[in-house]
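One protein chain omitted, others in place.
Chain nomenclature is as follows: A, B, C, D and E, assigned in order of appearance, with residue numbering initiated at 1 for each chain independently.
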Amino acid sequence: MAEALSAAQKAIGDFAPKLVELTDEVLFGDIWERPGLSKRDRSLITVTTLVALYRTDQLGFHLRRALENGLSKDELIEAVTHMAFYTGWPNAMTAITQLKDIVNSGETHR
Amino acid sequence: MAEALSAAQKAIGDFAPKLVELTDEVLFGDIWERPGLSKRDRSLITVTTLVALYRTDQLGFHLRRALENGLSKDELIEAVTHMAFYTGWPNAMTAITQLKDIVNSGETHR
Amino acid sequence: MAEALSAAQKAIGDFAPKLVELTDEVLFGDIWERPGLSKRDRSLITVTTLVALYRTDQLGFHLRRALENGLSKDELIEAVTHMAFYTGWPNAMTAITQLKDIVNSGETHR
Amino acid sequence: MAEALSAAQKAIGDFAPKLVELTDEVLFGDIWERPGLSKRDRSLITVTTLVALYRTDQLGFHLRRALENGLSKDELIEAVTHMAFYTGWPNAMTAITQLKDIVNSGETHR
Amino acid sequence: MAEALSAAQKAIGDFAPKLVELTDEVLFGDIWERPGLSKRDRSLITVTTLVALYRTDQLGFHLRRALENGLSKDELIEAVTHMAFYTGWPNAMTAITQLKDIVNSGETHR
Partner (left out) sequence: MAEALSAAQKAIGDFAPKLVELTDEVLFGDIWERPGLSKRDRSLITVTTLVALYRTDQLGFHLRRALENGLSKDELIEAVTHMAFYTGWPNAMTAITQLKDIVNSGETHR
């Protein structure tokens, strides 16, 4: 989880230390590491939440992480297609466009 | 999918026939049946979407369906605990309360 | 607009007088009465907003008002069916259920 | 509807074919073409939904489409002014700014 | 904070122990107790968040807590009146109705 930690620390480490501590120690250090649900499933529900809530600033980071955590491009496309009916079309369109850009650029967040 | 179809038909079949047709033929008849994602995963993202959007009227139906589609009680509790950080605590509290009631009552939607 | 005024006044008149004044004088007394958009169109966008935002407490009042302002039952059903794609299915299901109950009971808010 | 079809196809046609098929055949090919509500009214509720949900990526496309479907600039301004009370001010401010830019540039999406 | 702890524990203690642990130890035990912001201000922003997001299930608990944390009835009414412009009217109406019921019944959550 070293990349994720340094992402938060680099971005806002000195500015908001308690929020970074919670992000690094509780959210990424504890919750994401719990055995009750696989990282692949955690990525699936995190991406779903961001799509449902139209959290466009955070979606790219977690789509890349989802690909790294074992979700395939095709599973993510299928998930977004399914979600279109529950979140509404606009959310699906924004998500699929961001996913396409990530896949096409071959980007990962490492 | 017979139960789902008749649920929509019984509730609003005569009143909103096009919406029922889309629900039964496109959403449940086509999307939910596509092979690209398991029913278990489709239930996971549907429940996540409903929790994220605080769609309290629809959550019970899809929590029961998720249990039937192979998600365990413990996976759903873990998913809600994870989601608390992305959707906010109130959504998690409402979801866990509905899930507990369903599990305790032994209800399914068949 | 007398009914609307007294609705707000009866409900919270003594408790939140400034909010009631804004509701009665600005929102219902000025905005709803402006000639630039018909009452029928104002009801259509108000209902749409409430469906989109899942404002379940306020939806019934404005569905009844929409019927009084000249939208037919069939137009409202068609609008909800269309909206399902933009707001997501759960919002449409909650809306159509409330509308059906109102139509079946023959209720108006007079 | 040829423009709309090609918009979706050009943007994500090869990448997410089922989502494009649903967009082109069900949403634009069936729903938008149904006689129960005019195109003008469908644009009015679609724009309202996008304003209510702050779907900023999709709003420009549908504001231009609304102007093409017969809503006047003045009706859209009046609708956004009315909506401010139901969606909150920030949504109205974002909508009016996008609409002003579209009207000033004389843009359409053809 | 003993009441709050036992509220979560009584409601879902055995069912979702990690969520209760986070609620009691991190949210109420750490965050709410930090000196950087008064309890009165924390209640003000918590209530505001619940009103903004229309989290109707949780609003009553936090309105009562806000009164206990030193916000007056009149400050809360003024806050809701102000928020109406930023969250939209429906949220303000639901909030003011819940607040009125709490004040009239003389309820607290102890």
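Assume contacts are C-beta pairs under 8 Å (C-beta built on N, C-alpha and C of every residue); 3 or more make two chains touch, one makes a residue touch a chain.
If you're wondering where the values come from, they're calculated on a predicted model, not measured in any experiment.
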For chain A, which positions touch the chain that isn't shown here?
11-12, 15-16, 18-19, 22-23, 27, 49-50, 53-55, 57-58
So which bits of chain B touch the chain we can't see?
84-90
Contact residues on chain C toward the hidden chain run 18, 22, 26, 34
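We adopt the following convention: only the chains that are shown with their structure count from here on.
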The chain pair with the larger count of contacting C-beta pairs, comparing B-D against A-D, is A-D
At what distance in angstrom does the C-alpha mean of chain B lie from that of chain A?
22
So the centre of each chain is just the mean of its C-alpha atoms; given that, what is the distance between chain A and chain C in Å?
37
Could you please state the distance in Å, as a whole number, between where the Cα atoms of chain C are centred and where those of chain E are centred?
28
Touching two or more other chains in chain A are residues 34, 77-78, 81, 84-90
